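Once you've had a glance at the structure underneath, I'll fire off some questions.
What you see is the complex with one protein chain gone and the rest in place.
Chain nomenclature is as follows: A, B and C, assigned in order of appearance, with residue numbering initiated at 1 for each chain independently.
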């Protein structure tokens, strides 16, 4: 197993999770920069003692899977090259998340490997478990879609969503290893900042998946940066298609997530601390009698369930292991 | 001038702002606890060298105004007693914010001085400037209503609000000098926490004021604690009664706030750092062509414009001073 | 195995570590408050689904060990009672850390069970490994002594310490589940606060242990709170008894900690992030040619190696397991 793009936050965490995994063997960490430096020098806390290497497509003997953590557009060619050498991939970028090439190109520009779109399976484990198990390319979801879709799926399937506002808040790690005004502690600290107003690239991803569940609608997704490291909360305000009682709502969610190892239904609004550095998604749903709306709060760790630990959850599935292996 | 309830965050800040004010004389700080201790011992940073005293209604000669910073229900009797001695009051509690006694009692229990409700003026300066100037009791707004109403007033007046979700985020100072799980740095830090789901007491205050502006509707207000000290952002998602173009929206806000010394219309989404320790409210409005919704972001310092500096802004008006005196 | 005092930060973490431990079975969590509540309600993140119970000394069948996490003076009687029922104990309090009863009573008042002092072994694993393995009572060190002694032991053994200043900085979790001015985010945030000036109770503990290593001296320990959750850095400034070259210094530490699974010698000054939520102590030593002093920086997680994970490290020893079991 290899991680390509291990110098970023998501790739480094994936490397850490695979390094400590009881059944996988991480043999190489690939970086486009920092070559020769050891990963535990760049990320001391993760203690992965491997050197950062260039990707050598001729030295992939015995490598059966890869996590690719490159930016969108840069990921697809690497995914393609690996696939051609028989490597199965969990891709953390946006390149294979959307089924519609046209939608992709509206948001991200020309698709470098549109020919592979049909091969990819959307990697929100709880929604597409069976397909993921057999997939050659798993397109790991964005962190906002992960939190949002787990919050909304039970309502979407039941045909209950007439309209929805998703107000999402995320810690600074969501900006990744970017060094700028949005991540400097003296600028990001003591701040609350809305960003990508009326234009978040995760919107079509959420809409496409909701449509698959039966809810065709334009989604209002608004994201905010708040001053913590890891953690993400999606506060979803649903205008339902009909009145929903509190008990019906509770049953709907209980049924939807019975037996799910990583979805927790909470008795009160979840704080993101409760899921920090875990693969859990913690959900609380409430019906507001005053406004008639349904409120769903969904907390994840944006780097874990929102990105890298969900990748491991998917790899477990792809290799016939219990989903919780290396994550519990 | 006196401050009653100076040991809490809001009262202490009001004392600081009045102490440094060029035209007001702060003669006494009143506390129900910590008697005898000096305020600059309790709040070193504010450097107000006055002893905390008990309120003595017989020693109010020459006192023409008071800021009352007691909790709801505790405030009203003190407000009444001061009023009877000719003292004009800015009350920071909820006791006189609602015009409807029935609404008050639904949320807060029996009103201790309902007889005075008719005397009180709602102290959102930008909305009620003229009445505030002559008022005997000014009911200073809650911090969430301040941010929300300044965001929504232009739309409400124009009859443009069909529905609204207000997702508000606030720093930990919003919990006040409360020592518990919500304020402990090891619990509140690295957290994002929704609270008072479907039941925030500031909701009726917002609804009553919106109704005065012509918008009768049930408001969805949801509040969250995020790990900073001072700062509050209201993200307002308005379903408009008709399509609004971006230019019309810009004009609507520009017209509404032309000449306002403390409302800033921003060219991009505001961060709360930009208004920290100021009386400014910074607003950004956008029309989302994808969903048809209107988004308004409103940033204030919850302790300043959200509470204590707005109290000083109102006192300036009440005593015929320029609104910006002591606040610029 | 049980944890007594599981409602505090240290006890709750110990419960978590034992709950997930592959070889120990946590059968009960004891609290003096919050009885009946579940531990995962109080500490959701730890996900220990046990009810908080009162200690019942008649229901200890099969319990062979306990972590006691009560405050000093409250711990000793419980330790005694458990010991009399054949339970081996790791005590997190100060009650059994000092060998001298007189010293204890100077700092803490009368000792409730001075008769047991001789039975206790000081639980800094790296210094007293062999005695810990056979001990009935292990007195787990304070967090400041843990970081300080690991930094100073190689120098003390070599007779190289003429004088030492320890300037220690710690996150807010060090104050425990205390709700007051030192932990409120709006007071502890954006602050750096020295505390217990010239009077920290951990001083005699450090001095007694240094003396055992051959260094009899009065230690200057000064502690500070800084605004993070978990993490502690001891910056030690040693005036050496003779000139020490950089190479000699490096060898001294390399020899001292060769093979230690939880002591890491760093090539550059350690940040506490590098050891967060681990049992590692990360150390960097340097000789300052300008002043002739030796500088040693020692980073730990105050709740982990500084408290609860070191307790598990000791339990591993006491029960013949590899020291790293459940901690790697």
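What we mean here is this: a contact is a pair of C-beta atoms (placed from the backbone, for glycine too) under 8 Å apart; a residue touches a chain by one contact, two chains touch by 3 or more.
On a predicted model such as this, the values are computed, not experimentally measured, just so you know.
Colleague: Tell me which residue among A:119, A:208 or A:229 touches the hidden chain in the full complex.
Modeller: Final answer for the missing-chain contact: A:229.
Colleague: Looking at C:114, C:165, C:250 or C:265, which makes contact with the chain not pictured?
Modeller: Missing-chain contact among the listed residues: C:165.
Colleague: One chain is left out of this view; which of C:9, C:24 or C:297 touches it in the full complex?
Modeller: With C:9, C:24 or C:297 as choices, the missing chain is touched by C:297.
Colleague: Which one, B:53, B:181 or B:274, makes contact with the chain that was left out?
Modeller: The single option touching the absent chain is B:274.
Colleague: Identify the residues of chain C touching the omitted chain, counting contacts across the whole complex.
Modeller: With respect to the unshown chain, the touching residues of chain C are 163, 165, 167, 169, 171, 187, 189-195, 197-198, 203, 218-220, 222, 224, 226-233, 235, 237, 239, 269-273, 276, 284, 286-293, 295, 297, 299.
Colleague: Using the touch rule from the top, list residues of chain B that touch the missing partner.
Modeller: Spelled out for chain B, the touching residues are 44-45, 190, 271, 273-278.
Colleague: Give me the chain A residues in contact with the hidden chain, please.
Modeller: Residues 9, 171-173, 177, 179-181, 183-186, 188-190, 227-230 of chain A touch the chain that is not shown.
The working rule: only the chains that are shown with their structure count from here on.
Colleague: Centre of all protein Cα atoms: which chain's centre is nearest to it?
Modeller: Minimum centroid-to-centroid distance belongs to A.
Colleague: Counting in whole Å, what is the centre-to-centre distance of chain B and chain C, each centre being its mean C-alpha position?
Modeller: Roughly 46 Å separates the two chain centres.
Colleague: Using the average of all C-alpha atoms in each chain as its centre, how far is it in Å between chain A and chain C?
Modeller: Centres of chain A and chain C (C-alpha means) sit 38 Å apart.
Colleague: Quick one: which residues in chain B touch 2 or more of the other chains?
Modeller: 171, 189-190, 227-230 - these are the residues of chain B that touch more than one other chain.
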